[in-house]
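Note that this complex is displayed minus one protein chain, with the remaining chains in position.
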Amino acid sequence: MPENKIVLAFSGGLDTSVAVSWLKEKYGAEIVTLTIDLGMVDLEAIRQRALRVGAAKALTVDAKEALVKDFLFPALRAGAVYEEQYPLATALGRPLIARCLAEAAQAEGAFAVAHGCTGKGNDQVRLEVSMAALAPDIKVIAPIRDWGMSRQDEIDYAKERDLPISASDSRFSVDENLWGRSVEAGELEDPWLEPPEEAYVWTKPLAATPDEPTYLVVHFQQGAPTAIDGEEMAGVDLIVHLNGLAGGHGIGRVDHVENRLVGIKSREIYETPAAIVLHAAHKALEALTLSKEQARTKARVAQEYADMVYNGLWFTAHRQDLDAYVRSTQRYVTGDVRVRLHKATCTVVGRTATNSLYQYDLATYGREDTFDQAAAEGFISIYGLPVRTQSQAQPE
Amino acid sequence: MPENKIVLAFSGGLDTSVAVSWLKEKYGAEIVTLTIDLGMVDLEAIRQRALRVGAAKALTVDAKEALVKDFLFPALRAGAVYEEQYPLATALGRPLIARCLAEAAQAEGAFAVAHGCTGKGNDQVRLEVSMAALAPDIKVIAPIRDWGMSRQDEIDYAKERDLPISASDSRFSVDENLWGRSVEAGELEDPWLEPPEEAYVWTKPLAATPDEPTYLVVHFQQGAPTAIDGEEMAGVDLIVHLNGLAGGHGIGRVDHVENRLVGIKSREIYETPAAIVLHAAHKALEALTLSKEQARTKARVAQEYADMVYNGLWFTAHRQDLDAYVRSTQRYVTGDVRVRLHKATCTVVGRTATNSLYQYDLATYGREDTFDQAAAEGFISIYGLPVRTQSQAQPE
Amino acid sequence: MPENKIVLAFSGGLDTSVAVSWLKEKYGAEIVTLTIDLGMVDLEAIRQRALRVGAAKALTVDAKEALVKDFLFPALRAGAVYEEQYPLATALGRPLIARCLAEAAQAEGAFAVAHGCTGKGNDQVRLEVSMAALAPDIKVIAPIRDWGMSRQDEIDYAKERDLPISASDSRFSVDENLWGRSVEAGELEDPWLEPPEEAYVWTKPLAATPDEPTYLVVHFQQGAPTAIDGEEMAGVDLIVHLNGLAGGHGIGRVDHVENRLVGIKSREIYETPAAIVLHAAHKALEALTLSKEQARTKARVAQEYADMVYNGLWFTAHRQDLDAYVRSTQRYVTGDVRVRLHKATCTVVGRTATNSLYQYDLATYGREDTFDQAAAEGFISIYGLPVRTQSQAQPE
Partner (left out) sequence: MPENKIVLAFSGGLDTSVAVSWLKEKYGAEIVTLTIDLGMVDLEAIRQRALRVGAAKALTVDAKEALVKDFLFPALRAGAVYEEQYPLATALGRPLIARCLAEAAQAEGAFAVAHGCTGKGNDQVRLEVSMAALAPDIKVIAPIRDWGMSRQDEIDYAKERDLPISASDSRFSVDENLWGRSVEAGELEDPWLEPPEEAYVWTKPLAATPDEPTYLVVHFQQGAPTAIDGEEMAGVDLIVHLNGLAGGHGIGRVDHVENRLVGIKSREIYETPAAIVLHAAHKALEALTLSKEQARTKARVAQEYADMVYNGLWFTAHRQDLDAYVRSTQRYVTGDVRVRLHKATCTVVGRTATNSLYQYDLATYGREDTFDQAAAEGFISIYGLPVRTQSQAQPE
């Protein structure tokens, strides 16, 4: 019976393992698990676990390429960094997970999908709003939010049913995909305390980083990175490569008290080496290729775009409109950026663009100067006229 | 005769030294020089030089405290960083120089002031627009822009008149005040080349920085820093202290291709250690004390404020309006920020505020959690309603 | 027992009359009604009705002056018009009602307040969020939203208990205060249909308006109207006077499909004569007294301010910050505006300001012209430089 199928987003952890049984019992439904690889996931191992904890069917999908092409690079072109700090890794993965869930539910004829998010985070909103956009007729079930079990309850529940769970013993709550790793909970909840080294996995502690810098040249084509040091690379490979390289130099740590979508502030730790390098390089290339007015408006759009993504509003007409704007700005964002990675610092040290707006002959103080200095007097006279007028009419 | 006096902003360099003679000859006027200390200036030495090159009178003023109180800290509270890169050192000093010039011209009964800016930079605009606001009846003369002498012409001119000039042999053009040091020209005009170490004076090269980090706690009172590690410090002292400390760790270098006010892009190098540390700490404290809406609007105001400062529009009603907004936002920006300085990196590692909006009991995933997760379902239902509606009415 | 008291916002209509009984029965509480005059309310009549339907105590408060001073004029100065159409009458009254409720509840020692809003409108949110800000410990009860009674159910309920209700037979749902009248429901819910004349009460149909125009001069002092035709008037009187005058000319009708706070669009009819006249006059005076940059930023703040008010966020630090900005902009918004009222049209025909930025000698094409046309060439050369550069470097 199709009405009896639920597709559950399955990570293999304690929560979703227990959810398989719980959904089966509560809804009398067949559970189809769906595990999605957005980077660093062992699909086959998780698939086996899904079957062991009672899934009728265990689907997997490698969505890394879709993640890069449809979500990460558009966000990079947009300059989308939440609150100027967080390059939005998890937030960019959720709409893709929703898309995979919707497709699987439709293919399987399921009446509902289920996810393992809690009731106080952003991810429940991102997933459910994305589902509302993509498949408004499919019900969304949130067992963790509904059942009210504590961690110990879950373990007892699993034991009673003889479920082969192996609870993670990390004191942190972690999520990761190609674009970054999020860490929260535990002692991180005190924003006065410096995060302990154990919170970090992708990035080396400063003391362990090389004494010599690494220089690299990132090539962008219309706002998207396409090559490193002259070697063309597919998006997934390029990101994996940069995560390793920059993480090895200790680059990519973010420690931020952020405004969640659900009205609270939370302290979050992120590791996001490739994103840090690519955003810095992309911004430096835009400094050469966008006019001042373009840069000003794009900075505001970047803030709006980041909020839309963070707030789970990827699948909206508004996000598409912003994207149309962004794509137009990227027509000439093509060129090379030279970056130095060293001791937790990513520094842009050179940039060049095919259609650069930097004009040596206008900028130089040397002999080649073609700037018409005589024009300055007239310019200042008119430019300063309203200031002069106002200070006379409205002295204070 | 008062009509015969010109007050010249005098730095003691080749340009303004030659200008003393040139103005005297061209305008038949008495030249009063004014030298302003905005940080690291030897007022007495420059005063002596002014008299030697022909000034009738050589005035000096220590304006460091005014710089901090009336310009730097307001800009810090506003979060004013030009194009997200440059904390606006020179741009913040120019209006104060104009204010000092206007006051001196009025006190001396001069008909004009003169400055040594060229015709292609921002500073001519900043000075002249500020003068238009403060003293619209006083003429502004820009000898360097008007006379069309090359550097060699200036040296010849000085020799002919036996002026005791000692031309700097730096290949860079430099300006500095308490808040930062700007470096341009020479090989820096090729934005592909990494700046040479000689361009930097305030900040140590990474290899020469200590292996051990320095931790410090900055205390803010309503958005302005008032103490380091519990010790209250006057603004000038605090900034000097931080410039030394952070510069010693190699912190404070900025390498940016920026949009000048006069319609061109230029590559600028800045060293601004204290400003980098204070902006980072201030922003972290605001993350605790401003609501999400406050933070969003303030980020836009910061961009606008930075543009106003950069564009020479300090003495305008609009800048005052923005300031009224900023001051209102800072009522609760009081607290401590813990910062780690290490290997060219300034990292915020802890923050606490007297009136923090971060609420542990709402944020925690632990037992103390008071967040009402049951509310989430209703929230998502209404929050997602327009997305659901639009995706049904306007499928794509 | 204080725990047994509820303060109910009481309008005297069917809903709140039934609510008195219902709350008494459901909570076993003593009901204190509170009726607030925000314009055109017969407080004594409603007080009597409250006692007849079972209130233990019936409080009344004349809040008209507070409405004008603390809410309407600040919103006028801010230029707050929701979606460029709706001057926010009801939305401005709700936070004041919440303030009165909170004060009464505290004075009476009530554990809760109650209101008669439904579950799909904006007003429930405005009242409850305002209560959360002002008196977070007092519970808010929303009987209409909770009880699920239809209109007929309410009538039956009242009959059973012998409550002396007299249900309005209007086919529209109406709310009004000094600043405007809102009309919704009935045939207005079809946005293709022209609203019938019966929907309008404050404004005459065009055919019934005078053939001769009325001219009037509104005087503003720092952004607030203080006199009409030279006669000083208190705020409440001035608004009542203008509502009559402009309404008599058919001015003040608004027909708008708006975005509600709860995620839906609704079609609303407003009558708001005084607000239309005052906003038009105020804007015309600002055109004389604000610089271009002030006007640009204030237009954006006006949009944000209107959204904050509409969305029930009056009692927030962010609204206060915006207010600090607005007050600063209004320092010189002092002067006279001449307005013509005629055939449903309010037209500004003249404006003059004490500190006007309009300068005849700069603007005129006549002999008195003092504008320096020679400066234009230099201005255009530098102003157009980035356009020239970009069209050469990035031809399309």
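Think of it as A, B and C in the order they're written, each chain with its own count starting at 1.
Methods note: a residue touches a chain if its C-beta (ideal position, glycine included) is under 8 Å from a C-beta of that chain, and two chains touch if they have at least 3 such contacts.
Not measured: the values here are computed from a predicted model.
Participant: In the intact complex, which of the presented chains make contact with the chain not displayed?
Facilitator: A, B, C
Participant: Among A:229, A:293 or A:368, choose the residue that contacts the chain missing from this document, as touch is defined above.
Facilitator: Answer from the full complex: A:293 touches the omitted chain.
Participant: Just name the one of A:177, A:329, A:356 or A:391 that touches the chain not displayed here.
Facilitator: A:329
Participant: Give the residue, chosen from B:81, B:165, B:326 or B:376, that touches the chain omitted from the document.
Facilitator: B:376
Participant: Can you name the residues of chain C that touch the chain not displayed here?
Facilitator: 83-84, 118-120, 124-125, 128-129, 132-134, 136, 142, 145, 173, 184-185, 189-195, 206, 253, 255-259, 262, 264-267, 283-284, 287-288, 291-292, 295-296, 299-300, 303, 307, 313, 315-317, 320, 338, 340, 342-345, 347-352, 357-360, 362-366, 369, 371, 373-377, 379-380, 383-384, 387-388, 390-392, 394, 396
Participant: Which chain B residues touch the hidden chain?
Facilitator: 289, 291-292, 331-332, 355-357, 359, 362, 372, 374-379, 381-383, 385-386, 389-390, 393-394, 396
Participant: For chain A, which positions touch the chain that isn't shown here?
Facilitator: 259, 262-264, 290-291, 293-294, 297, 300, 304, 308, 313, 316-318, 320-325, 327-329, 331-332, 382-386, 389
In this section, only the chains that are shown with their structure count from here on.
Participant: Would you kindly count the fewest steps from chain A to chain C, each step being a jump to a chain that touches the current one?
Facilitator: Tracing touching chains, the least step count from chain A to chain C comes to 1.
Participant: Please tell me the distance, in whole Å, between the geometric centres of chain B and chain C computed from their C-alpha atoms.
Facilitator: Each chain reduced to its C-alpha mean, chain B and chain C end up 42 Å apart.
Participant: From the C-alpha centre of chain A to that of chain B, how far is it in Å?
Facilitator: 33
Participant: Provide the list of chain B residues touching at least two other chains, using ranges where the numbers run on.
Facilitator: Residues 259, 262, 264, 291, 300, 313, 316-317, 320, 383-384 of chain B each touch two or more of the other chains.
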